[in-house]
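Removed: one protein chain of the complex. Kept in place: all other protein chains.
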Amino acid sequence: MLNHLWLIPALPLLGFLLNGLFGKRLGNGFVSLVGPLSSFLSAVAGTVAVLQYHHQYPNGDRHVDVVYNWISSGGVGADLAFQLDPLSIVMLLVVTWVGFLIHLYSVGYMAHEEGYWRYFSYLNLFLAEMLVLVLGSSYLVMFVGWEGVGLCSYLLIGFYYDKDFAVAAGKKAFVVNRIGDFGFLVAMFLMFAYFGTVDFAKVSQIASGGVEPGLVTAICLLLFLGATGKSAQIPLYVWLPDAMAGPTPVSALIHAATMVTAGVYMIARPNALYRLAPDALMVVAIIGALTAIFAATIGIRQNDIKKVLAYSTVSQLGFMFIGVGVGAFTAGIFHLITHAFFKACLFLGSGSVIHAMSGEQDIRRMGGLWKKIPITAWTFLIATIAIAGFPPLSGFFSKDEILASALANPYFPDLGVWIWAIGTVAALFTAFYMFRLFFLTFGGSFRGTQEQEHHLHESPWTMTVPLVVLAAGSILGGALTVNHFLEHWLELPTFEVSPARAWLAMIASTIVAILGTWFAYALFGRRGLAADERFERRAPAVARTLENKYYVDEFYDEALVTPLERFSRFLWRGIDALIDGILALGGYVVAAVGDLLRFLQTGNVRNYALMFFVGVIVFIWIFA
Amino acid sequence: MTLHPLIEPGWVNAILPELVLCVGGLLLMLLGAFGARLRGITAPLALIVFIVTAWSEKLVLAGTFFGGTYEISGITRIFDITFLLSAILATLFAREYLEREGIEGGEFYALLMWATVGMMMMAKGLDLLIVILGLELLSICIFVLVGYHRRIPVSNEASLKYFLMGAFATGFILYGTALFYGATRSTNFTEMARAFSTADPNNVLLSIAFVLLMSGLGFKLAAAPFHGWAPDVYQGAPSPIAGWLSVAPKAATLIALVRLLSAMLPMLQFSLWMKMIAALSVLSMVIGNAAAIAQRDLKRMLAYSGIAHVGYMLIALLSLRDDSVAAIAVYTITYALMNIGAFGVVSTLAKNQNDPQTLDDIAGLGFRSPFSGLALTVCMFSLSGLPPTAGFIAKFYIFKTAVDSGHLAIAIVGILTSIVSVYYYLRVVYYLYMKEPAEGYAIVPAGGIFATGALAITMIGIFVIGLFPTPLFAMAGAAARALLP
Amino acid sequence: MIPTHWFLILSAILFAIGVCGVLTRKNGITIFMSIELMVNAVNLTFLAYARQFHQIHGLIFVFFVMAIAAAEAAVGLAIFISLFHHRATIDVDEANLMRW
Amino acid sequence: MTHILSWTIWLPIAAAFLLALFPRSAANTIKILGLFVSLATFVISLAMVQQFQEGIAAFQLVESMSWIPQWGIRYALGVDGISLWLVLLTTLLTPVVFLSSWNAIHKHPKEYVISFLIMEAAMIGVFVATDLVLFYVFFELTLLPMYLVIGVWGGAYRIYAAIKFFLFTVTGSLLMLLGIIYLGFLQFHQTGVWSFAITDFYGLGLPPHTQSILFGAFALAFAIKVPLFPLHTWLPDAHVEAPTGGSIILAGVMLKMGTYGFLRFVLPFFPDATAKYGPLIIALAVIGVIYGALVSWVQPDMKKLVAYSSVSHLGFCVLGIFAINQTAIEGSILQMVNHGLSTGALFLLVGVVYERRHTRMLADYGGIARTMPLYATFFVIAVLSSVGLPGLNGFVGEFLILAGSFKTQPVWTVVATTGVILAAIYLLWLVQRVFFGPIVNDENRHIPDIAWNEVAAMVPLVVLMVWIGVHPNTFLRKMAPSVEQLIATVERGRESGKAMLAKTPARRSPLAARLAEARQ
Partner (left out) sequence: MIEYAVFFFFAAVAVIFALMVVLHRNPVVGALALVASFFALAVMYVLLEAPFLAALQVIVYAGAIMVLFLFVIMLLNLQKQSEEPTRPLQQFLGYAGSAAFGIGLVYYLSKYAVMELPAGPFIADARTVGIRLFEAYIFPFEMVSILLLAAIVGALLLSGVRMEERT
């Protein structure tokens, strides 16, 4: 398997082709078979490869499998090559298995959708591209996957293509991602120009060999720009909440568990570079922290179940970036893994809720679902506890590790405290809005219509099994930190956290988790929706600002999109017309001269004679 | 000079083409007198005469005759061929045109022949006397040919205009010649050249003479600003004659000018004379092309375009070298094909000849009558100098000559005005293929086998010269080298 | 003997008068007569030079010019007659069917 | 098969003449024959690719015959790595045109087929001519058929567009003609022998001032053809008004004649001037990238949108060319092919709906993915190729151009890279407006999906899009040696230019020389 790593992404790709080309004709049965099966096979193949790798490279060296020389042109280019190393393996396992679960879940969730085959072919394609992303041995190959997942994200967000907002959201996602890709591309250009290669290992090696620090900082910041796009960080996070327009399993897979975390992978992968550029690291951490708190506050006032989760995702991604930003790469990756479990679980759970509610997504119309859909409720609760950061669930460990590392980071110690503080406050908000969501959804009494109530039912097994598995993961994920297992396995660079700080962080985390939960219970567990209304009454400005997500979308529209569009119109109607006008003017002048000359031609022969004679005189005057 | 010309050896061979044409003309005249029944065969007979003349060119001996006043060489042969080609094409187009208009007669072809004789004299004369005589013979015939369609007023008016302007210009030519005669004691080019090499280049009188002579010749060339007559005359003249008129006399004048200028070579360097030719060239290109844009009448448009083409030909004249003479020869042959072809298509339009033949008349013609449309398109593209037509090759040659001799600035003017010219040539193609004719107004070309044959000759010629110009170049080049030592 | 340039000056004056006639008169025949005047002025020049150089050539040139003038006169007058047929006038300003 | 290049040129021309003799009523026969001939030409060009040997930089499959010996002009053909794929692109797109317009052309089908066959021959000639004058002849020969195609079979404002197209192009090319003649003269001046063979102009070592003038003449012609900002305004009109087939060829091949000209002539002929004015051209190209993209974005007309996107894409190509870097130039050539495929496909597809609905306004569409799913799929693939999605062709070209030019022109490259973002904006906007969203307009409910002939035309394009995206080395390998040699020529030219600067030969006017002789 190690020498056929390409099979891992190729299997879902095959699934994509089969579904895409024949799915429509061969029917849903075929699709239900091919879709999950190809992802399953891929997961199995991946796992086998991992086992073989473990056997063959006990020291965690890099294994590279070159498929063929993809591009080669005057010193620029790369092999199409896949690699396995611990970091890839973590990503590989998360992607394939979570991916498989969500495939499975989708069989149930999407069963009645028109375009079932289309959905699965996209999903398979996504898996393939995501695997290329995490397995690629160079930035260029990674970029292939990077763009590919962007495409699939676009296609899947816009899956309900006859809904305007879905399509617009898909486009927004793609375009915003492209802005990030711009950074990625330029970073690669820099690598080619100065290092002559984009191979992960070679780049790190050359950079470590001593190059201008400014160059490394530039590359790192550019890569991070890419990451902010894909991982929805400030200032490019705006696409992710909108992306909830896609089917819910998609949100779970792409916009929670896998794709959006690619940015974190993107920072962890070239950690050698980042460590050479502490300034860049600082930027990452600051952006991460700001995003974490920013998105968390917005999450408080969202009423769409998926929107809450979306902002939560943004916020959690912010945590991950704090982690990698302060140089605690392992912590970042750890949170990535745990987040994959609980956030996938939450999304799938929300999907199950929506499924049960016949498509209703507004939590103000839910409530009291605890009894009706127990499996969903339980798993949702577990995941909520995990994300809120209660020990000993997985979220606690990973979040705590990040915050502790922030407190202790050696790269910019002065700032570390602030980042920790912000992170902790964000954690408080996290616990608060998550439990608000939980209480409003499952607690209290049902606020929906009769009809909805009548249809309430638990989901089929293909949907609940993944929920259970993911909930289990949410609970047990913390185990990875036992004995610093993950740390040793990943062998990412790390630093010591003094016990005092570790304890401080841990205690603070626990306290904020409890506090947040208690607030949520006190407000929403008891009063339900009334709490929201009271908030609105007490601080209408704040409430409205939060509800409208700080008006960032509006700001972007007003400050960027509209002026740019106006400018474009000006170019078209103004500049183009001006150019045409100038050229036309030239034409008209010639034509006008011609017309004037025409009137020299009076038809009177004496005039011609005069013209002749004047010509003679003038010529004599000039030339004689 | 005192040698008795009648015993100069080979004189019959020397002027064989002229003799054939003179006699042929007389015969056709006589034929006309014998009655209407024979009128149908006048055109074929005329063709035969022209062809025989062309064939007789092979028998012509090179050399100088009549006491050094008449020179026959390779270049005159090429120009003779050009004249004959123009005449043949004109005859072919005229045949059906005259028949349609009911004015057929042997006189027409006779005059065409004598005009050709006049042009041959212009091309071969080594003495201004011969040249002017040829010019007058040509002019007299043109006066008549232009006014040949007597029943329609425009033809008469055109004839009047050409006559008055022509006679006026003749006055200037003669006066210029007289002044030159005073300065050089001769009107013979060889002797003039000798005199010029010792003449005072600052003599204003000489320059005045040059301007007078050039303006007269410029009139014949229809070079701006002596072009005033051209559009009106072309419009009024019978279309086949207009085409012929726009080409052949210009060619004859140009070759005469080449001889004249090479006689003046010593003067040219120290005077502004070449600058005058340059000015004529630039003015012609600019005025011709600009004014053509405003024209909707096809014949007037072609007239203006002809003015512009004279400008191009004059570019070559600027550098008096063998190459430039060859370029002029190539250009005139090419121009004969394409311009007479274009006028020929116009001549087939069956409508009242007193009305202008506008662009609207050819709207949609390309699909109504594919052959005529194609022929006109080819002519237009050749006129605008786009490959792979002869027009391209000819223009290439002209500009190459200009570049070779360092006249880049004027070549740029030529190129820029060519761009303008593309516009109006293109407009013809636009009308041919892209414009629907007005309701119930679809003129179908009335050309028969003669016109069709002429168009075929035109097109084949344009493409053959465009694709395989080598033989023509070889001929013209060799001839030009012989002309200018 | 009268110097040549007196004749030349006379000829120039006559030529200019002829030109003036062409440019200022409307009657076609008068215009044509003015042209004849120009041609005769040229003849005078030729003859003056011929005597100056003692060359028969100039003289013979004049002979040919006369022939030319005669031919032009024949055709020209025929054209005027034809014009008159069409329009009952020989005012050349009236001949304006074709312009622009 | 010998004279393989001549075959590709003359077969279509011969066929065109043959077809001219057919009666007008035999429209179907004419169409079939046209398609057959264009396919045959394509097969011949495949044989050409097969005979093309890798690793050789010089022209291959060379043919040379004296044409106008007096001026040293030869009928000389040859392909090298730079032109090889462009020839193939041409022969590929012509049958695509015939297929796509199978049922779309109702008036004068015979003339339509003839026009395209002649156009094909001329375009191939442009790419394989190794004599400057021969190149020019073919270059101009493409104009007439295209003029007719736009003018006869075009849309409502076809006349304006056709004339604009013609005048723009002719303005540039006529000035270039003068440049060609002047260049030939300088060549003659140095060697004493007339020749217009392209390779004879390499390393001519012209003085910088002369180079600048000639550079201007050549660059203007090609800049108009490409088209570079601000000479691009003919393009949207021409593309929009042209019939589908015309747009395909115009965008697919004709624009490349400009970039090809830059590459083949401007760079190696005038290395010093290229160094001097290259930045200016690059600036214009990059402005074009952004400009075209922005203007595309606000177009209400599908075809115009795609047309302006060409301005943007071709800007990339020119940037790559003037970066004078192996990678960038290879990318540029590849991008020329890519643009031909993707934009050709887009025009084809826009034509498909136009044929059915007779409108190209975005506002008239919406949601037709539901009525025409297969069509939508093709469209999205073409869009993605155009956007530059990795795995499809567009990415490889753009990436190589940018990565290469970054080495020499970092700032402009970064600016140009934003064009990648903008491409996503306007193209996805197009897709969104046309295919997605609810069906508002009832007429869109029953549009028949893409037909067999259109599918047949699209499939080879899609296959190539994927092929180039997945295995670009197939294409890059064959062009590498030629590009290498080209860059070497430019470098060498620059050095010899410096040497030339020392001694400037005095020129004497030929007329003056003759006159001096006459005086003696």
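Per-chain numbering from 1; labels A, B, C and D assigned in written order.
Convention: a residue touches a chain if its C-beta (ideal position, glycine included) is under 8 Å from a C-beta of that chain, and two chains touch if they have at least 3 such contacts.
The structure displayed is predicted, hence computed values, not measured ones.
Novice: Out of all the chains shown, which come into contact with the hidden one?
Specialist: Checking the complete complex, the chain left out touches A, B, C.
Novice: Among B:Thr64, B:Asn203, B:Gln269 or B:Thr470, which residue is in contact with the omitted chain in the full complex?
Specialist: Final answer for the missing-chain contact: B:Asn203.
Novice: Under the stated touch rule, tell me which residues of chain C contact the chain that is not displayed.
Specialist: 1-10, 12-27, 29-30, 32-34, 36-37, 40, 43-44, 47-48, 50-54, 56, 59-60, 62-64, 66-75, 77-82, 84-85, 89-91, 93
Novice: For chain A, which positions touch the chain that isn't shown here?
Specialist: 604, 606-607, 610, 613-614, 616-617, 620
Novice: At which residues does chain B meet the chain that is not included here?
Specialist: Residues of chain B in contact with the hidden chain: 1-2, 4-6, 15, 22, 25-26, 29, 35-36, 65-67, 69-70, 103, 105, 107, 110-111, 114, 117, 121, 129-130, 133-134, 136-137, 140-141, 143-144, 147-148, 150, 156, 159, 203-205, 208.
To be clear about the criterion, only the chains that are shown with their structure count from here on.
Novice: So using the touch definition from the top, which pair is joined by more C-beta contacts, A-C or B-D?
Specialist: B-D
Novice: What is the distance, in whole Å, between the centres of chain C and chain D, each centre taken as the mean of its C-alpha atoms?
Specialist: Here chain C and chain D have centroids separated by 63 Å.
Novice: Provide the C-alpha centroid distance between chain A and chain D, rounded to the nearest whole angstrom.
Specialist: Comparing mean C-alpha positions, chain D is 38 Å from chain A.
Novice: Provide the list of chain B residues touching at least two other chains, using ranges where the numbers run on.
Specialist: 160-161, 164, 168, 231-232, 423
Novice: Could you say which residues in chain A touch two or more other chains, in rising order?
Specialist: Residue numbers touching two or more other chains: 598, 601, 603, 605, 609.
Novice: How about chain B: which of its residues touch chain C in the complex?
Specialist: 129, 132-133, 136, 139-140, 143-144, 147, 150, 153-154, 156-161, 163-164, 167-168, 170-171, 174-175, 177-179, 181-182, 185-187, 231-232, 235-236
Novice: Where on chain B is chain D touching in the complex?
Specialist: 197, 265-266, 268-269, 319-321, 367, 377, 381, 385-388, 392-393, 396, 399-400, 403-406, 408, 411-412, 415, 418-419, 422-423, 426-427, 429-430, 433-434, 469-470, 473-474, 477
Novice: Could you pull out which chain A residues touch chain D in their complex?
Specialist: 68-76, 140, 143-144, 147-148, 151, 154, 158, 161-164, 167-168, 171, 174-175, 178-179, 181-182, 185-186, 188-190, 192-193, 564-565, 567-569, 571-572, 575-576, 579-580, 583
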